[in-house]
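Step one of this worksheet: look at the structure below.
Here the complex is missing a single protein chain, while all its other protein chains stay put.
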Amino acid sequence: MQFISDNAAAAHPKVLEAIAASNRLDAPYDGDEWSRRLDGAFSDLFETDVRAFWVSTGTAANGLALAALCPPYRAILCHRDAHIEVDEAGAPGFFTGGAKLILLDGPGAKVTPAAVAAACDRIRKDVHQVQPAAISITNATEYGLVCHAAEVAALGKLAKERGLALHMDGARLANALATTGENPADVTWRAGVDALSFGFTKNGGLNAEALILFRTELADEIEVRRKRAGHLLSKGRMLATQILAMLDDGLWLENARSANAAAQALAAAAPKRLVYPVEANEIFLKVDAEEAAHLRAEGFDFYEWGPGEIRLVTSWDQQGEAVDKLAAAIAAL
Amino acid sequence: MQFISDNAAAAHPKVLEAIAASNRLDAPYDGDEWSRRLDGAFSDLFETDVRAFWVSTGTAANGLALAALCPPYRAILCHRDAHIEVDEAGAPGFFTGGAKLILLDGPGAKVTPAAVAAACDRIRKDVHQVQPAAISITNATEYGLVCHAAEVAALGKLAKERGLALHMDGARLANALATTGENPADVTWRAGVDALSFGFTKNGGLNAEALILFRTELADEIEVRRKRAGHLLSKGRMLATQILAMLDDGLWLENARSANAAAQALAAAAPKRLVYPVEANEIFLKVDAEEAAHLRAEGFDFYEWGPGEIRLVTSWDQQGEAVDKLAAAIAAL
Amino acid sequence: MQFISDNAAAAHPKVLEAIAASNRLDAPYDGDEWSRRLDGAFSDLFETDVRAFWVSTGTAANGLALAALCPPYRAILCHRDAHIEVDEAGAPGFFTGGAKLILLDGPGAKVTPAAVAAACDRIRKDVHQVQPAAISITNATEYGLVCHAAEVAALGKLAKERGLALHMDGARLANALATTGENPADVTWRAGVDALSFGFTKNGGLNAEALILFRTELADEIEVRRKRAGHLLSKGRMLATQILAMLDDGLWLENARSANAAAQALAAAAPKRLVYPVEANEIFLKVDAEEAAHLRAEGFDFYEWGPGEIRLVTSWDQQGEAVDKLAAAIAAL
Partner (left out) sequence: MQFISDNAAAAHPKVLEAIAASNRLDAPYDGDEWSRRLDGAFSDLFETDVRAFWVSTGTAANGLALAALCPPYRAILCHRDAHIEVDEAGAPGFFTGGAKLILLDGPGAKVTPAAVAAACDRIRKDVHQVQPAAISITNATEYGLVCHAAEVAALGKLAKERGLALHMDGARLANALATTGENPADVTWRAGVDALSFGFTKNGGLNAEALILFRTELADEIEVRRKRAGHLLSKGRMLATQILAMLDDGLWLENARSANAAAQALAAAAPKRLVYPVEANEIFLKVDAEEAAHLRAEGFDFYEWGPGEIRLVTSWDQQGEAVDKLAAAIAAL
């Protein structure tokens, strides 16, 4: 029973159906009817005119967004535990052509205005030190905490004051919004977000993420950079249709709610073991090596997150038995 | 009736079935059972130990291969009409970090040993001029001509003498092999090819290409570069399974034969209009503007390839009526 | 007797004196009194507000300028024989992060509006082909021809119409202006030039070139890129003072006139051998292998420019005997 990550779960049947339904000759690249609907669909969702680009991975979405927001000779402020720093093989350096990540500390992988301000203030305003150009935050964070609209807005305000762009890695934005019930617009552009990597793959998609530009004037550049990075699929309809299927009837929120509910069930099994509050679909537990071995022996698979800690991630399709069993096993430790 | 490109045709039903059949939780990235079978499947096909990497586009396969074969401060020799020069938005410059393409002339987009040797000889062997590191050829070429094993071997020999690596863009390698009947090994590594972009998308896949390394010592670097470029899908099984479905029972050759047969049917309709011999699934015809308009009026769509020329591309699934109609329409011009 | 290049001639005594005179502690980098005078000195020379940056080589000046004028994913149009293409080891690719050079043909290494327009028109306006962002011209050209203000203005007009920036590699701009007698402003910003690499090293400097920005809003970026490329000398005064010494009392023009006069003396010795008119300080002569050997035997050193051609370059300090001897030797061939 797999709790290692939501990133390898099965895709939702409707996603596969949508792929199958779009499997016919249409204009190549993003000229097909599904791709052409994306801007509108996301403009509706976000209640403003946006430009939306499908890509195959979150790393691509993040890399492209950061390249458009930060020139090669400047820096991106992010949390020390941010996915772009820790788990993307240096993709920001590749996509931007050598920009620097300035790493911030803070509990729960949250970027705070205070941390951003302090980091900026430490940089001499001269030509020898790399000046920041952008902030990148993750929502939900790498530790499964949600960023509320007000928190993002505080960062957005600071970003504006400091002349910084604001990027959100929303690989699990659906899980965050399923928890907060906030409006997608409020936690993004109304809070000052310029570009959003909106994840669908972890949430029931197969290989589809959307890069959403609230600063639509960046669209031409992103379009070229996407092609140049080998991310312009010739049968791009297969990505567009996945995303549309997820947006249809709120499937993206429904799936996120399922994953979150499974996480809550696990959290409830061992409230005292929680390293962080469970606000999305990741659970970090204090579990010693012996206990971890015991859980493994019972057939559960998960990630060891350092000495004495494990990470469990629930998926959109884990509503049933496995969760109950794991909850029981944890409670019984 | 679409004859614009094979790149946007429907995927073969078996490809979709394979995706559906693999739609279950497995190890992420390329740790799943299908991905782990790729090295073996291609080693069998090529009769030698190879390393095989799925990616989503030919541009990605080409860019990654070239980055591993050419450092940023050297050059890649290719034809002036090569896809990497003309149609990939400068991807080689991005993936290599600034390497240069040196453009060769020659009929039919073919790279000849003479052209390579002449280009190399024109370069002063000093620090001021960019020295070549690799040759990249396309098979079938951008004008639909096949490179026979002996032709590739002549380039391979020259490459070895000059200390150059040899890359093959095989976006339509299947079509070439379907025509020549040659052994995949003979036209690649036995002829001196170091890395191959093996196309499946144009030939019935959905979004799957294989980067084949005959120089297996480059595998570690490619693996990192693939991740860094955002091309390591978390549900990578969806790519692996497409490729396996295509390899299974020779579907890749069967599809290519269908596309080639359609091309031959069209070629036979107007032998005197042919700009190039039809050796794969592309047909270039001398058709003036009025004639082209006439064909369009009859419902045929195609690419204007310059004044007085059109390009037709046939797909694996164009076996029937549309081809006959177009052949008749051309014959009747 | 050396006629290989002006790039390795002695520096003018006043340049060395200026370096010695500035050899005292001052603010580091470009904070010293000499560096701070550069903007003013060049603004006077060009009769408009400019920003001026010293660098140590023409390659650095060109690379930095092009990086500011062309993003990594676009292209620079230049002549096939341009120094940036032929003799800078791919520096534009390095400085821009992978931008492409599109090579133009034309006699005398001159870029013409027709060639630019034709090259642009050949590019499909889509995401697959690399769109141009800038034109780079050399004045005097690599074959020693001058670009008159009217010629540059025609390119400048076209550049504006096409949305392209215009860069001038003025490694030998002094020689060009010494010939035409034109106003520096007329042949640069008034003709639409955005950035100029203004050479002093070949003209009597030791290692000093000026990057002149007519689009002063690019200054902050250039300043950072210069540092980042290792071109911000801590004792930058040694570069500034060279340039100021050259500007003082028109030494730069005086030196260029000397070199040009030597070139005219050589040209006059063999008018029928000239491959190009001699308009600056480079002479290309039809001289066969036997004749070339003969000249070498008499102690003259020069560059073989291909079969049956040699290149002679004269320097600011070659006013006397050597030139007369070579002229005589050529006349006597």
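Letters A, B and C mark the chains in the order given here, with residues in each chain numbered from 1 onward.
Just so we're on the same page, a residue touches a chain if its C-beta (ideal position, glycine included) is under 8 Å from a C-beta of that chain, and two chains touch if they have at least 3 such contacts.
On a predicted model such as this, the values are computed, not experimentally measured, just so you know.
> Which of these touches the unseen chain: C:Lys227, C:Arg257, C:Arg273 or C:Arg311?
Considering all chains, including the one not shown, the answer is C:Lys227.
> If the hidden chain were put back, which of B:Arg228, B:Arg257, B:Arg273 or B:Arg311 would touch it?
The missing chain is touched by B:Arg228.
> Of the residues listed, C:Lys100, C:His148, C:Lys202 or C:Arg257, which one is in contact with the missing chain?
C:Lys202
> Among the options A:Cys78, A:Val127 or A:Leu232, which residue touches the chain absent from this view?
A:Val127
> Applying the definition given at the start, please give the residues of chain C touching the unseen chain.
2, 4-5, 7-11, 16, 19-20, 23-29, 32, 55-64, 88-91, 94-95, 201-202, 206-207, 224, 227-235, 238, 315
> To test your reading of the contact rule: which positions on chain B touch the chain that is missing from view?
29, 71-74, 97-98, 127-128, 131, 221, 223-228, 232
> Residue-wise, where is chain A in contact with the chain that is not depicted?
On the side of chain A, residues 72-75, 86-90, 93-94, 96-101, 127-130 touch the unshown chain.
By definition in this document, only the chains that are shown with their structure count from here on.
> I'd like the Å distance between the centres of chain A and chain B, where a centre is the mean of that chain's Cα atoms.
Measuring from centre to centre gives 34 Å for this pair.
> What are the residue numbers in chain A that touch two or more other chains?
29, 224, 227-228, 232
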